[in-house]
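The complex appears here minus one protein chain, its other protein chains still in place.
Note that the chains take the letters A, B and C in the order they are written out, and that residue 1 is the start of every chain.
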């Protein structure tokens, strides 16, 4: 894949009802979700035995293992906490935007972490401003916090305030929220972004993906339903654990992001009942059916193209092999090659394995083409390594439309597919043939008829696009 | 002095009406105010040629020269800006509390920096909470920002909103505020903390002290009056510079903090018309009149006791000399001696100069005694260096009461003077005699009858103490 | 693999005879060799137009992208340079041991980088000490530098001094050396560690592996022969490029490290004429022949086991699939799980993909077992994911003997294989069956009869083991 596409966020939350510290769980959980956001990370915790939930936070720019160290993790004492990893567009990549957001309000404290994008954030901000709200960041989460705070004045508990606030939100959001004594997980009615509930002894978890539950050896309980608000706390009187579900907003037709399966999520995660791994194998098989090729080997572009390549190989009976070596030491601070070196073909992350592809006709599987430049470089790597033909197969349809629901798909004019035929794109990337996954078979990836969002391919937005560009509020 | 007392803040602001960048000015201005706060520092700037005043900030824990470097200062492009240096008690020493506070609100942006403490902050926060406010820090500045934002809805301009907000504030505040096109300086009606207006060509400045104007070679224009709101901007129509003054809240009896003169402010500053240097020389002279001593030399504890020592010497005719060498390389990260080493007398900052005091009867001048431990160590230094007698003279009265107006005087039980006679304190610090500055002559330091606040010595608070301990909100 | 085994070093050198800066080449070259050493990195360069080769170095602990940044790379001006990445045992992991070593000596400067371990370093040090040598590090490289410096007194040029010094060295070394005007690559007569010569226009390179030549788009010229000294410079008179080869020490029976093929080297490298990729595919095939299994799928432990797994699948016709998801964000500063968490099974890097292995009999291929603990955890991962049987196949023989030639194989008592039967090890790691690669077929991996060193498996050391433990000098 082109490395030009980024998921905006991952969330993780933990609540030990027996009072154990949860920061280490959140650390490992966020680490397992690192693929969903590499720009900043944060953890907020509180001790539910305190009266008003004094929240302690550690947040910073960088990867999970860069932001947290032994010393600062030790300052995070508390049995209830939320965490967040984030990617964002450059403009808003500033410290004040790092999540979780921890606030004081009328009922003590709230900690919030949020995955997704609202499409009516600008309108809500303006509305709140008219009654004197001040904003210290440019993240949607602050808007959500305000709405909850205002609703809380007239509701009997925090979960009702969350539900009432959700009635005003439009767009994509998977939320984890901590109040002084409760942990809440909530998901927008369309279910754009994933959110699951897990459990380990008497500790409860919410996570963007099941792989994060695996990371802390928690058991998967179930997905939070689109529109559902799940609240976990200990009954003050009986001391029993309460897990409440409010489904008032459930019921709408869902719009799960299909690209979570194709690229964003980790292959070992299961989202809304569908295995990401299975879905990618199937994508490869369908590609083989729709775009067969006369070839000697199938190779996947690491790491995201490997599973679809395996599926393609299974279906086509063309042998699968490792065509590339990937250098995984590329870190945030890596110095990019100069223009001269790039032109000389210096590629940092990837090298082709000559012995695997030399003298062979190669089917190369990748998950998407965004701007086209990286794809062209990879095709050239294969040719330089001796591949006699390179047939590119993409396990998603053409990107043609921007995403307003939590993905950083560039604007149409930067997308190579905009206004071009497949033949033209094939020429641009220097392939012998090019085949995209067919739009009309996307439903097969998740075994459902039309329960998903494919707006970036089809332009069919489940919810009206925002009036202002939400990515530059 | 005991090193246990800290001023809470210093503020500095600059507005170049011809559009030059002001970040460098603010950097040097804050550096000159570093003595007012060494815990964190921040600068926020905006470009007034933009529509809505997009604010850029650099903030961090540490000294001015630790927070800012060439690279991050270069990101601070803009001709209007405010800056802040801060000290605070440990509890609230967290990144989210670093000033300036930069917000978005109904009318664009606001940047605020604040020196002082409100006594009704808790009540105001509660009140705001009832209408849905959320708080992301524990600083008073956020409360002030909210009040301004709410007032702004129904006022014709930002300076009116500031004035209306000030009507609700109780306590000490010297404020600098930047809106998209205006710079405002405001001071509480009591005038607890200083604030001056300066000018250099067409750039205007507000600063906590005149020494910061000297640092940027700006000319001192005048002090902002207690209760006054000064607004600076360029008239949109005529293009002329406007300096407006609103004195609606002026007129009350003033309560200038007398300890600014005795200790906080820099000797080269002039506050409300009185030179800090003159005031300290006078303190030494009065001490000599009230507590004469049979002695051979007068020495001051560096640096804050030096000028009063000089005054004492002038009045008493006892020769002044340098009795101490101070090590100025002690930084924030200095490792403190272990208990064992401290008991062995290891003092890091100070050494006595034997040749100056050996065999002599010494008058030692310091500005205050807080807990008494440091004073005892210094007296011992002199004795170890051969002083035959040590007569301690303190250029302030005994600390007996906490300060609620921007100073970190510890609680009464930590103050050595609480419940003890001067003789008892003298014994604790190991001196041959001890004399404090007399309460009833404090007015002579500033040549005014009762225009000042001496609550920490007298318990006479100009404004009722807060209901809650404001230092732990 | 167990993550307990580390290659000691990688070297890279570049010489632009037309005078271009080479630091960027070395940076990318070292980055491609990062797998050979993640503990420290360094680059030294000089400008050959200067008289005596003033050497500039940047060195530091950490990964290539942590040690170097734009700012310090820019200080590395020069057209001749050597670089080094390093792993070492903890004891000697100190700044003074970071390579390259840059020295001043009788003939100007020398810069040296070294991959391998001498077995007579202690004796040589002692001998040098007797004539007054002082040592500022504990690396063999310093010994080599001394020998060259002493030889240089009576030799006509630096390459002769290098050759004479080599006559005294015993053990493994691949060396790159820069003098004021020459670049030298040299390899011990056994050829334990690899070293290749590359070229791009008029810039020449030495590198530990061909993948580093690919990284800078240089063309592979040939391997430096065991015992050979290759010298590159520009003839002062004619201005022509001279590439001299001295083969005085060539001819001995070779002892290429077989573990370079099995694990250390990158799959896309070709060492001494043999493709690492081919060698690993073959290892898998042989494993399938020797240790067949009744199973449904073959999975490789990422990343080092993947290719052998592919070979096993090809030979056995059991389908290959992706059984694991590897988290590549684990960095140097990652906080390891506490004992409690480890016992709870928290594995940071690896997760099994349930959909791939659930309900299946799995052949799991890894490259080696060192202590056994990691292998046990991985087997458990598969079982927890639903694998009904786990048949472990290891693409190397049992580790039984320490390596003295540049590999950090732990002492025998830490090796799980020491004194245990395969059945016992199988039980320890919890597998259903276990098969190791057969010792007597190692030669097939590189298509040569006995040109290699397999001492860590066989105990047949090509050169006598050192008298002192070389790893703790």
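Just so it is clear, a contact is a pair of C-beta atoms (placed from the backbone, for glycine too) under 8 Å apart; a residue touches a chain by one contact, two chains touch by 3 or more.
As the structure is a computational prediction, the values presented were derived from the model and not from experiment.
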Displayed chains contacting the withheld chain: B, C
Touching the absent chain when the full complex is considered, from C:11, C:85 or C:103: C:103
Of B:139, B:271, B:321 or B:387, the residue in touch with the unshown chain: B:321
Interface with the unshown chain - residue positions in chain B: 24, 27-28, 31-32, 34-35, 38, 63-66, 68-70, 73, 211, 214-217, 266-268, 270, 275, 277-278, 303, 306-307, 310, 314, 319-322, 325, 327-331, 333-335, 337-338, 341, 344-346, 348, 351-356
Touch list for chain C against the chain that is not drawn: 57, 59, 95-96, 101-106, 110, 125, 129-136, 138, 142, 145-146, 149-150, 152-153
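Rule of thumb we're sticking to: only the chains that are shown with their structure count from here on.
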Touch-based graph of the chains, sorted into line, ring, star, complete or other: line
Geometric centre distance via CA averages, chain B-chain A, whole Å: 48
Distance from the mean Cα position of chain C to that of chain A, given in whole angstrom: 37
Junction residues of chain B, two or more chains touched: none
